[in-house]
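One protein chain omitted, others in place.
What follows is subunit A.
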Amino acid sequence: MRTGNLSLNIALTHLTGRLKPTITATLGVALGVAFYIAMTAMMEGFQGYFIQKIIDVSPHIEMKDEYRARPVQPLDHLYNRAEGAISLSSIKPKEEIRGIKNADRIVRTTSRMPGLKTAPTLEGQVVFRYGLKDLAATLVGIDPEREKQVTKLARDMVKGTLDDLQAYSGSVILGSELADELNADLGDRVTAISVSGTVKVLKVVGIFHTGIVDLDKTVSYALLKDAQILQNRPNVINAIRFSLDIPDNAVEIARQLENRFGYKTVSWQEANEGIISVFIVQDIVRYATSSAILLVACFGIFNIISTLINEKVRDIAILKSMGFTPADIQRVFLIQGMIIGLVGMILGWGLGYAMSRGLGAIRIDMEAIIATQYLFIVYDPIHYLTGGAACLLAAAFAAWMPARRAAALKPVDIIRGGAG
């Protein structure tokens, strides 16, 4: 009894008396914590990078020349749709001139809204022809000055600049993958053929690379005016792009814009719903895996403390007959669980950090959804704190169950048996 704290002392003596299972249990806990930290660092790194990319390269909100609901038909007014047994089919949509009506007014109005930047565009499908290659792509007609404010396109330019669009009439900026596949480079003249059949030769004045493969492969930019000519849709705007000072507000603001102007208005969250729901699945997998490891570690703790209690049943009896309360006895074994949990947590922190570093050093050269050479790892103290807290909680619970049993032992039963 080197120190005065008796419970701690007895707890420690028991553990050091059974070093091997104690170490095994501790390592189990450490692995649980480490895996949680490493997986979280990797997945959150990936998700964070991906979301950041989305926020950077695409508009936070995009208003399109579409409506979410089909137009209300006269018959609907006659028979309330919710109640009547009327079903309309084969409704022929009106042949409207496609595009956002009053786009100028919308742009002017929204430009004055605080925290919002606006850029009108015309998006349309084109086929680029260069040499032997025919490649379909989206051509976005932009106003370079406004586009700069709304997306990070200017920053993603690897060759040429956004301003070069202004400088040459009939020029185009291609995504890096698209340019590679066309085998076109700066100064080359590619032929663009639009859906309306117009053909126009465009000079490549820039190449951008966002890192999101889908964008780099299928998107190109031209001046709004050139796009309108190519699509044969003079003065038409069919998409308005917005950027926000606070990207997380996109859902709410998109809803407001849609209510106000009627056109389908999509936030970046909605546009990427698919991938974001994949993230949720990833998170579930991560929590499930870490919990499973921690659960196994808990069985280790439960096991060693149960064994200790069985071995030390006579000690428990004599301590209780001396006047130790059930709470005193329970404390001894809870302390043991917490020691294993605490040491496991600290080891797990170290191990988790090391694993994160290791994962970060693996070269993967991925070009699937996004192009990257290494995994993205985030080092966030929150991961260490949540992992540690879960570990301590689990250890306390695993120790508490057998400790309760020890506390409830009746000394008489043991002394009667032990005296024989």
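In the analysis below, a residue touches a chain if its C-beta (ideal position, glycine included) is under 8 Å from a C-beta of that chain, and two chains touch if they have at least 3 such contacts; residues count from 1.
In the analysis below, contacts and distances are computed from a predicted model.
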| item | value |
| --- | --- |
| Undepicted complex member, UniProt protein name, chosen from "ATP-binding protein", "Transport permease protein", "Carbon-monoxide dehydrogenase (Acceptor)" or "Sigma-70 family RNA polymerase sigma factor" | "ATP-binding protein" |
| Residue among A:P21, A:G99, A:P247 or A:P326 touching the omitted chain | A:P326 |
| Hidden partner interface residues of subunit A, rising order | 1, 4, 6, 10, 13-14, 17, 314-315, 317-328, 410-412, 415-416, 418-419 |
